[in-house]
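Other chains dropped; remaining ones untouched in position.
Think of it as A and B in the order they're written, each chain with its own count starting at 1.
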Amino acid sequence: MESKSEQNEWSSGVWAHLTAVRQQSPLVQCITNFVSMDLVANTLLSAGASPAMVHSVVEIPDFTPHIHALCVNVGTLTPDWLPSMKAAAELASQLRKPWVLDPAAVSCSGFRLKACLELIELKPTVIKGNGSEIIALSSASRGQTKGADSSHESTDAIEAAKSLAMSSGAVVAVSGAVDIVTDGKQVIGVHNGTKMMQQITATGCSLAGLIVAFLAIDSSRVLEATVSAMAVFGIAGELGEAMANGPASLRMHLIDCLYGLDETTVLKRVNVTRLG
Amino acid sequence: MESKSEQNEWSSGVWAHLTAVRQQSPLVQCITNFVSMDLVANTLLSAGASPAMVHSVVEIPDFTPHIHALCVNVGTLTPDWLPSMKAAAELASQLRKPWVLDPAAVSCSGFRLKACLELIELKPTVIKGNGSEIIALSSASRGQTKGADSSHESTDAIEAAKSLAMSSGAVVAVSGAVDIVTDGKQVIGVHNGTKMMQQITATGCSLAGLIVAFLAIDSSRVLEATVSAMAVFGIAGELGEAMANGPASLRMHLIDCLYGLDETTVLKRVNVTRLG
């Protein structure tokens, strides 16, 4: 059982992170998919960050040096977008800016899997996926070709996440009924969030964007910043669902709640535990 | 006048189709336009289907064999997207997976009209458009070049729809004040829906996506599955409008209502008639 003081520590850390995002309004570059651009941008704005959906390879040398952190999401990947993603990721890594890889639907093609493995070579700070995506990536990173099974629950993905974290050097975040965050040694569970959030497209991408904003303001504590972002997004979803009649109103209330989230609510609702 | 037993048959068919979509959660690949990706995905999710917005030509050989059905929408067509659409459509036809063509704004250019005619050669299961689009396609299929007049009501388009259905082998669905579905012989009218739905961008595209999901779970009864999808979408719009203050809240309530639609409401509200 989690000690009360440790739970309090997580809670106050989450609130400190959210406050810092609101105060510093980090500039977050997103190279994300077409489906999620709108919701990712609105998620970041409602959290207090400054999103910039800049994806042209010709703009990266000028723009990426000015950002605080980067999000790369392969959800609607085509070959012409990959050079931009690589250029931005490489530059971010060189300049020691944190960046997150969201390997959305990584198993849908050999092309996409290969692209994600190449992006992992560029040293993402965090890899954020669902259970199936993390299992597929972890297997492929070990040279295995077993396909992903989308029925994997995130808790089943713990070993895959730890393995991927060890081999890649990234913190790995797995969204699911219980969100998992691991650096390969520690395993943290985030129990916030609701099932209906999965009925809204682009919530996973938006969570990845939010993690980027939190990394931007605490890049030395990657595991903790990632946990904080997942807890904040989950709490906004819980509050939103209490007001919602279905997924579309949940989507609206989630963003409103993220915007209005206050200290009392955060401290009361953060539900984070050590799983290993 | 429609017999009561025939109306009951349509109603119970609509409910059976919706239930099957929810239970089977078919995987629906959408190659659609930039404007509609978000709403199409959320419409499919709220109906219980699994949308996948995969459009890269390099991913189609790996991915399309795993889908249950395909949606192709030319709303923001550029020459570089057409090969993907053709490759996916051709593969879907080969593998006997149903696919829907939405010839959005087909008359806006010679390029787009030609592209749609080429796609029709690949044997769509259903062609879904508004009256103007269907009239333009039907004329062009007969070698006529008369431009479309956007003032055509869907009921005026019946003859064009029948002709296009006969020449293409597709079931043709025409959205409008009364939705029309025809296989070239039978003509069915779907009287559900509200006028304000036309004030929301991408509702037509979302309806096309929904038809795909319904075809996925009953591909042997194309006419009936198409009617069911149109009735369900229309009913969700009616329920949504009763709660809405304008098009943006209608959009939200429509998705929520689609998600929550129950048997009693479906059986009571389905309004389908034989027109010929």
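The rule is short, and it goes like this: a residue touches a chain if its C-beta (ideal position, glycine included) is under 8 Å from a C-beta of that chain, and two chains touch if they have at least 3 such contacts.
It should be emphasised that the depicted structure is a prediction, and the values quoted were computed from it without experimental measurement.
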item: Entire complex copy count, 2 subunits given; value: 3
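Heads up, the rule we're going with is that only the chains that are shown with their structure count from here on.
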item: When chain A is superposed on chain B by its C-alpha atoms, the rotation angle in degrees, nearest 5; value: 120
item: Rounded Å distance, chain A centre to chain B centre (Cα mean); value: 34
item: Touching residues on chain B, where the partner in the complex is chain A; value: 34, 37-38, 41-42, 45-46, 51-56, 58-59, 62-63, 251-260
item: For the chain A and chain B complex, residues of the former touching the latter; value: 33-36, 38-39, 75-79, 105, 108-112, 199-202, 244-249, 251-252
